[in-house]
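One chain of protein is taken out of this complex; the other chains stay put.
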Amino acid sequence: MIHTIYKEGECHMQKFGFIGLGIMGSAIAKNLVNAGFEVTVWNRSPEKNKGLADLGAKMAETPQAVIESCPVTFTMLADPAAAREVCFGKYGVLDGISPGKGYVDMSTVDPETSQMIGGAVTAMGGRFLEAPVSGSRKPAEEGTLVILAAGDRTLFDEAMPGLERMGKKILYLGETGNGAKMKLVVNMVMGGMMAIFCEGLALGGKVGLDTADILDVIDSGAMANPMFKLKGGLIREGNFATAFPLKHMQKDLRLAVGLGDQASQPLFSAAAANEAFKNAKGLGFGDEDFSAIFKAIAKPD
Amino acid sequence: MIHTIYKEGECHMQKFGFIGLGIMGSAIAKNLVNAGFEVTVWNRSPEKNKGLADLGAKMAETPQAVIESCPVTFTMLADPAAAREVCFGKYGVLDGISPGKGYVDMSTVDPETSQMIGGAVTAMGGRFLEAPVSGSRKPAEEGTLVILAAGDRTLFDEAMPGLERMGKKILYLGETGNGAKMKLVVNMVMGGMMAIFCEGLALGGKVGLDTADILDVIDSGAMANPMFKLKGGLIREGNFATAFPLKHMQKDLRLAVGLGDQASQPLFSAAAANEAFKNAKGLGFGDEDFSAIFKAIAKPD
Amino acid sequence: MIHTIYKEGECHMQKFGFIGLGIMGSAIAKNLVNAGFEVTVWNRSPEKNKGLADLGAKMAETPQAVIESCPVTFTMLADPAAAREVCFGKYGVLDGISPGKGYVDMSTVDPETSQMIGGAVTAMGGRFLEAPVSGSRKPAEEGTLVILAAGDRTLFDEAMPGLERMGKKILYLGETGNGAKMKLVVNMVMGGMMAIFCEGLALGGKVGLDTADILDVIDSGAMANPMFKLKGGLIREGNFATAFPLKHMQKDLRLAVGLGDQASQPLFSAAAANEAFKNAKGLGFGDEDFSAIFKAIAKPD
Partner (left out) sequence: MIHTIYKEGECHMQKFGFIGLGIMGSAIAKNLVNAGFEVTVWNRSPEKNKGLADLGAKMAETPQAVIESCPVTFTMLADPAAAREVCFGKYGVLDGISPGKGYVDMSTVDPETSQMIGGAVTAMGGRFLEAPVSGSRKPAEEGTLVILAAGDRTLFDEAMPGLERMGKKILYLGETGNGAKMKLVVNMVMGGMMAIFCEGLALGGKVGLDTADILDVIDSGAMANPMFKLKGGLIREGNFATAFPLKHMQKDLRLAVGLGDQASQPLFSAAAANEAFKNAKGLGFGDEDFSAIFKAIAKPD
């Protein structure tokens, strides 16, 4: 069931906290401020607060202070370790949680980390929603992310006026952990698509076909998709500037294959893609874009 | 290099032969007749000629007679065996070929068969163009196929007024064999995409996600494509009515992996997908739609 | 470097503790008692102590008591969870450790668990040696195990008179964790061999070859090995009585693939074998012998 909600709240009156002002976080927080919400922010490196302060955001000294001053706080951090640190660390989120407080973690983490953080917040009387997103910098800036929310339903509804400023598609997926699982499933499909796509380009090149022709044919048929169109063109130019790091894709494939393990679901294609990305990582392409798997597939020498 | 040509010939004056009036062939031939060309047709089962005769097509007694009466003849047959039979058989294509005659084979065959037929036509002084298509019944009827032409360039130009009635995208790919290779590369990518897509749906189902949600998230991101949208919905309904038979997809994957063999291009993902389709075929799903691989992946018991 | 040591100690004088009297542990402990060592034992279920007491072993009330009464204690437990419980639990190993005490853990655990236990023992001033074994019940009874020891070298030397009663081949592999890694590498090769072997038997059967002939040919050439000979015969009879549970093999493959992940070593064959065992587990063969993968490979319906 898809729960896309378009109710327009009285946004100007709501107060939100926002922790984590990296590329994604600062773009999202700006959208909240610009929408008229009263936003209190915190970031590990304080200089990143500046831009938001100029727009009218309040600055807090600690994650704890953000939580204490807002009924609902969003967080967007780089990885599970950062998400845990901000939650469990000194003057951290848990130090500020009191009954009824809402904590919305938008970081991409594994289901276990999400459940651990959610469990701790809930144990302190707070409410928890995981809300990882699909989409990178540009959709974040434009407020067109896909948001994969799961956890406390009342908090989902309460956070909705904010979420609506961030995403074009907002799903409520049920119990905590489902957001992280959905992210893994979707990224697994993405990784597998990239692997077979690059094999096709490599094979075509080896047998004398023009890469532009291959891209044109694919883009003219039922397989046509924005990712192949964008990445195909960049691959053809030898441009592997990082949008989504290859090592992160490999990590997601590893976690997805592990999820299949727990569920006794064999995943032969995902496992082959995982090894192919691992191979590319071993060749030193881990920090390049995940499309750099092409280099590992096409040029074995 | 992409050679999409939009020159509009004086179509009403040109004469075309057309051999093979199956689902695809009759749809294409109708478009030629309706466009005002003088079309002479032949089909193994003569009753299929009726519909076209009613529209104004001439009927010939043999493939030889078609070739003799038209400067350029198109063929659309079911498989390599039929393509060979019509070419090399008694009163066949070769019996009608004389210097300058043009023969355009639109059947999907392997590169070797295409080169064999092309070589024979050329040896008799004729001109040869292979032109397999991407797209099935509906695009054939609507004249929106993708046409993968390769071979004699003068014939390509001469056939263009006809090809323009069949396809929305017409590529000239160079020497004979390249059309067949392009078809294999593109179908290999399609097969691999279907395999990882079904693994994602299967995994999601096993870990408690709603299939409709997964489809919705994928359709909202950079991976969104018509195939996933159409097939995903049908898979969800358990509808595997055959559009493209699973056994044909497996055959294409086998041929593509074999092409990689000749080119020393390792194809781990394509090979895994090939085995997955082989597994599905062994389970009895060979005549169902190629999306029936989902049943083999999701229900190991 | 291989460190096979054959020095014969004055065995009758040494005192050993032994914790864990399951199938493997009781067989090994008996060999120690029969060799004339003074052995003190503990097992969670006390009734298992009987047999050893009859042979002359002393019984202790807790793991702590075993450790306190012996300079060197061996442990053989079923899995990482049991190994952790006995070490960290109340009246457990750590409660008995004092400076100089030797603790030799022969349980099969992952490298992380081994390092965690070893670190705790060392932190209390004790000495730690991991010593997982290759071989099952029969080699345990006959004292012909292969012992993969790693950790404290002085403890390795001191434990040698006991180890010599257990194994025909005793390797010292360096720092703690190497024993567990070796076990994973070796079991990964074993799992991959079984997977390709069963594919060969399945393929041969499908194309009309006699399984006994295939086994005979393999057993006559350079690939001949006791595992194929034994398991091949049993597979032919449809006998999958559990010697090494399929689910344990799948777990080892998963851990080995994960080790390759940490080391950026792509493992396409191991990953494919892992999925094949996962598939067999999903089909309900997890508690049968790992050779039951044959059923999943040969009978897709």
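As written, the chains take the letters A, B and C, and residue 1 is the first residue of each chain.
We take it that contacts are C-beta pairs under 8 Å (C-beta built on N, C-alpha and C of every residue); 3 or more make two chains touch, one makes a residue touch a chain.
Please read these numbers as outputs of a predicted model, since none were measured by experiment.
In the complete complex, the residue from C:Val72, C:Val109 or C:Leu259 that touches the missing chain is C:Leu259. By the touch criterion stated above, the residues of subunit C touching the omitted chain are 1-2, 134-135, 146, 148, 168-169, 171, 173-174, 178, 181-182, 185-186, 188-193, 195-197, 199-200, 202-204, 206-210, 212-214, 216-218, 220-227, 230, 256, 259-260, 262-273, 275-276, 297-298, 300.
Mapped onto subunit B, contacts with the missing chain fall at residues 250, 254, 257-258, 260-261, 264-268, 271-272, 274-276, 278-279, 281-282.
One rule holds for everything that comes next: only the chains that are shown with their structure count from here on.
The rotation relating subunit A to subunit B, fitted on Cα atoms, amounts to 180°, rounded to the nearest 5.
Chain A has the C-alpha centroid lying closest to the overall centroid of all protein C-alpha atoms shown. If you average the CA atoms of subunit A and of subunit B, the two centres end up 39 Å from each other. Counting partners per residue, subunit A has 260, 264-268, 271-272, 275-276 as the residues that reach two or more other chains.
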